[in-house]
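Left out: one protein chain. Kept in place: all the others.
Order of writing sets the chain letters: A, B and C. Residues in each chain are counted from 1.
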Amino acid sequence: MPYELLTQSYGKSRVRLTKVDRDADVHQITELSVDVELDGDFNAAYTDGDNALVVPTDTMKNTVYAFARELDPCELETFAWTLGSHFIEAFDHISDVYVKLTETPWERAVIDGQPHPHAFLGTSSERHTCQVGMSRSPDGEEPEGAIECGLEGLILLKTTDSGFSKFLQDEFTTLPEIDDRIMATNVTAKWMYNDSPDNWRGIRHRIRSILIREFAARFSPSVQATLYEMASAVLDVEPVVEEVSLSMPNLHRHLLDLSRFDLDNPNVLFVPSDEPHGSINATVCRQRPEG
Amino acid sequence: MPYELLTQSYGKSRVRLTKVDRDADVHQITELSVDVELDGDFNAAYTDGDNALVVPTDTMKNTVYAFARELDPCELETFAWTLGSHFIEAFDHISDVYVKLTETPWERAVIDGQPHPHAFLGTSSERHTCQVGMSRSPDGEEPEGAIECGLEGLILLKTTDSGFSKFLQDEFTTLPEIDDRIMATNVTAKWMYNDSPDNWRGIRHRIRSILIREFAARFSPSVQATLYEMASAVLDVEPVVEEVSLSMPNLHRHLLDLSRFDLDNPNVLFVPSDEPHGSINATVCRQRPEG
Amino acid sequence: MPYELLTQSYGKSRVRLTKVDRDADVHQITELSVDVELDGDFNAAYTDGDNALVVPTDTMKNTVYAFARELDPCELETFAWTLGSHFIEAFDHISDVYVKLTETPWERAVIDGQPHPHAFLGTSSERHTCQVGMSRSPDGEEPEGAIECGLEGLILLKTTDSGFSKFLQDEFTTLPEIDDRIMATNVTAKWMYNDSPDNWRGIRHRIRSILIREFAARFSPSVQATLYEMASAVLDVEPVVEEVSLSMPNLHRHLLDLSRFDLDNPNVLFVPSDEPHGSINATVCRQRPEG
Partner (left out) sequence: MPYELLTQSYGKSRVRLTKVDRDADVHQITELSVDVELDGDFNAAYTDGDNALVVPTDTMKNTVYAFARELDPCELETFAWTLGSHFIEAFDHISDVYVKLTETPWERAVIDGQPHPHAFLGTSSERHTCQVGMSRSPDGEEPEGAIECGLEGLILLKTTDSGFSKFLQDEFTTLPEIDDRIMATNVTAKWMYNDSPDNWRGIRHRIRSILIREFAARFSPSVQATLYEMASAVLDVEPVVEEVSLSMPNLHRHLLDLSRFDLDNPNVLFVPSDEPHGSINATVCRQRPEG
């Protein structure tokens, strides 16, 4: 072949499924969107039009469905790992598998103070995520890989206890220093464990609570500082977490100048603006021994 | 003018604002998107390029901001009415005003069991709506009009107690009859009052609870029947409500056929599908005396 | 029934299909999204849970597919009318049918100057629309109704020949008068015919050209005036068009103030802004004889 196939990945995206656990009178529901990507010895498909080693993406979809029937997809991490392992085990020519799960949470309806056995609300913008990247072990052992857990769509706002001042000034600076502003963001979090947690859903819930608590806990001199505090608090409280990545766009609320209408505006009326927006992203991890 | 200007409306859409009530240590927040449209003697702008009677849409935006500063936009209905009335009162040539408010709810954060004084979550897909249409009174009295309240984005699902059977069959029917299925929808509700309720936000909250309760309450033979029960229950419980309109798309969850993989599927694994989707819409009102 | 079912409609939305005409070496392609809604004697479904007269929305979907196989959906107007008529003719209890078609245009690829026989580009934001509303004729004749044709997503901009001045001033006006600005909009057009045109696709194409030509033709004192000129030009040129409705949001480009950086800005650098935005809508029709 005259040119080199430097990298490739192919797969199926947005395989959606709803699993209902009806074993008890009180039903459980898990709803996922699954992405699968494969890498391995697929060059001939690209360079020779030879599909002999191509697992159709339609087959990937069917595989997701069959595994979701036989397993409990509710524990995202084990479901993603087991699903990914299948491809490594079933096909010698596949070297790497990437699986991403995105869970839409359904909240049990509470009616007249009672949790309902089979009615749910799906009104949350939050999504639980789990990404597994795994590779065939060179010695034929279990595949190796990493599990990254996360959440998306956690929209937070505080009406005070936030400012931004003493920043660098140059000839393009027009932003005034401010010691009281609205701070709002849409948190995307990802984290990795250094060991398997006792309860995958339990620790996921606790991490979410820590992030919210720290966002609100004290004065924020910048998104950066609050992001670092949020990530650090997770590492403080949960020893099994090794590193935390947070993306926190700055969803600006601009103070309105109402003086043209003879009105004051003592930090009460703002205009939300989506664009342009600041974007702050960082990964915080435990200190690694040098060497 | 050779042609007739049959209808016109013009205005400003998506005027967004965030109002913070900081009077007490516990802050309140209201976030709205406002649409304003005007009708009246605007023909010359269209046919003669004469802007003398055109209230710029930029001015409408400023007016929204000024009124939001001076009033409490938290009570949507009175804010919309007052804002709309301004245009009727201020400009003799304006005959009709339409105001729509869409509120993004912010839920107070609860941290370690305590409601936080100034931190909020904005993760709900639900929106509170209020539409006011008003017209200049011919006798120079207060403007006349109607207030339509509503909610959007109330996503509900139940895992059982729903079926669909004994429907009309023709040569294009392939849908099997089913006595147990998942039912899911995204409720848009609008309602009108026959009198001013005692507490606008209180009754809004109660109507939402009734809709959820009736969705879950009993076996659903069709979206139509459940829609009617939901609307009727609001009329039953709240005498001040005169009519209720509900739009309830059928957010299908299709049962998967797994027999090709030697797997059964006793109503446990489904594929969510957004399109094509059923759509059921109706307005239910109190009986009106004939005559 | 204690309450009245004031209005109802139910149907299937977003039934998508791709039809390929392969009869000749040069292929043709039509891609549609179809919405169908029915009205009639459906009360029992709502109030009694009786589905005996309910045409399942799944059946509507199948009907769309079968008609698309047997007919040529390329001529939107006749396809929509024939499809709608089926429901009136097949079911005595159906009084009204609403069909909306939205066509995604595919443009034939031109390669090395030659039109390709079977490759297409789908990069246009424009959509062709056709809405048919029809009712059972009281005397058992052909159903009666109206066909509304249209287009959506026609995004137009001119860099000059637009201003806005001499508008009404009040205490909330801050907008400066301007005699040269960028004007940009996203045209949604609908029109109705007073007779069947000779060539449905031909006149649709000509109307689009007229709208673009008039948008660009001369100085615009307001969106209103240009909208009226665009609609009037269609009525001037095409006698078979009876009325034209245009919706033209004002997609603002705000002139940047760069004086803070010692830079002038003689109408060269602007910030596009989506929200809030002005919105101008009107229907222009031929004069109707009084009486």
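By definition in this document, contacts are C-beta pairs under 8 Å (C-beta built on N, C-alpha and C of every residue); 3 or more make two chains touch, one makes a residue touch a chain.
Note that the structure is predicted; figures quoted are calculated from it, not measured.
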Option from A:Val110, A:Ala146 or A:Leu175 whose C-beta touches the chain left out: A:Leu175
Among A:Cys74, A:Leu263 or A:Val284, residue touching the chain not depicted: A:Val284
On chain A, residues whose C-beta touches the chain left out of the figure: 2-16, 35, 37, 42, 45-59, 61-63, 66, 90-91, 164-168, 170, 172-175, 221-225, 227-228, 231-232, 235, 243, 249-250, 274-288
Contact set of chain B toward the excluded chain (per top definition): 171-172, 174, 260-261, 274-275
Hidden partner chain, residues of chain C it touches: 16-22, 27, 29, 31, 62, 65-66, 68-70, 106, 109, 111-112, 116, 118-126, 153-161, 182, 184, 209, 212-213, 215-216, 253, 256, 258, 260-261, 263, 265-273
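Here is the rule we go by: only the chains that are shown with their structure count from here on.
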Same or different contact residues where chain C meets its copy chain B, judged by the half mark: same
Centre distance in Å when chain A and chain B are each reduced to the mean of their C-alpha atoms: 31
Chain B-chain C separation of Cα centroids, rounded to whole Å: 24
Overlap residues in chain C, where contacts from two or more other chains coincide: 172, 174, 274-275
